[in-house]
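Below you'll find the structure, written out as structure tokens, and then a few comments.
Here the complex is missing a single protein chain, while all its other protein chains stay put.
Now for subunit A:
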Amino acid sequence: MSGPGPRLAQVRALVENEDAAPGDQPGIVGRMQRLCRAASDALTARGVGICLIAEVDAQLTVAASGPVTEQVEGLQFALGEGPSLEAHAARRPVLCSDLRGSAGTRWPGYVPAVRAYGVRAVFSFPLQIGAARLGAMGVYREVVGGLSDEHLAQALTFAEVATVELLDSLPAPGGPHRVVQDAVDNRYEVYQAQGMLTVQLGVGLVEAMARMRAYAYAQDRLLGDLARDILAGRVVLEPDEP
């Protein structure tokens, strides 16, 4: 299996090589801030923001490439409408290459508000793995026009990396924060095992995936192989494993 190809490695390298800025938060938030800046440069955007839409109380945390983008990103939550909320709800990207025209009827409050910041096009990508949904990544541009195919694929990959890093930042039982750098494994066994674990461990999908990844990392195993063992009952993760 030759894996997901060079784009994933390229995007990860862009995030790794992004310098920390003064005022960056520690830990995963800081990492998401660097990811937003790397994505913004790579996608020739005005800014990139990441919002977390919590499953329980819809509380939002925001990381962004800069303070202005952070304000822009926050607008839709104040207004209760916008592309990232829609991407989260519809479980697919929401790509709006021109905020004039029909976008104004789609988001009557949001569009004038972001246009006042000079934003002319918005592209939002859900951070999700199946029914496990974390939030969305918004890409803001000051020019009207769509993302090129290459930029689209890159943006989807940035969103994929953000999703995985957020999952891996969840506190794993008995261990410090772990960053699992293996390839995103798309074999369906992984998702089947994830579903199975929600029942075995009595946890949600997000935590089930985080637990599975942490276990694979600790045992130095490939996620797909571990998933097959979980499905076959050869490996059982304990509900309160120390």
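Definition applied: contacts are C-beta pairs under 8 Å (C-beta built on N, C-alpha and C of every residue); 3 or more make two chains touch, one makes a residue touch a chain; residues count from 1.
To be clear about the criterion, contacts and distances are computed from a predicted model.
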- Note on the structure: Complex minus one chain; that chain's UniProt name from "ABC transporter permease", "GAF and ANTAR domain-containing protein", "Putative secreted protein with C-terminal beta-propeller domain" or "Ribose transport system ATP-binding protein" is "GAF and ANTAR domain-containing protein"
- Message: Which candidate, A:Ala20, A:Ala90 or A:Ala116, sits in contact with the chain we can't see?
- Response: A:Ala90
- Determine which one of A:Ser40, A:Thr69 or A:Gln128 touches the chain that has been left out. A:Gln128
- Task: Using the definition of touch stated at the top, determine which of A:Leu60, A:Leu79 or A:Leu152 touches the missing chain.
- Result: A:Leu152
- Note on the structure: Cross-chain touch to the chain not pictured, restricted to A:Ala193, A:Leu223 or A:Leu237, is A:Ala193
- Message: Which parts of subunit A face the unshown chain closely enough to count as touching?
- Response: 1-2, 4-5, 7-8, 90-95, 97, 126, 128-132, 146, 149, 152-153, 156-157, 186-188, 191-200, 205, 231
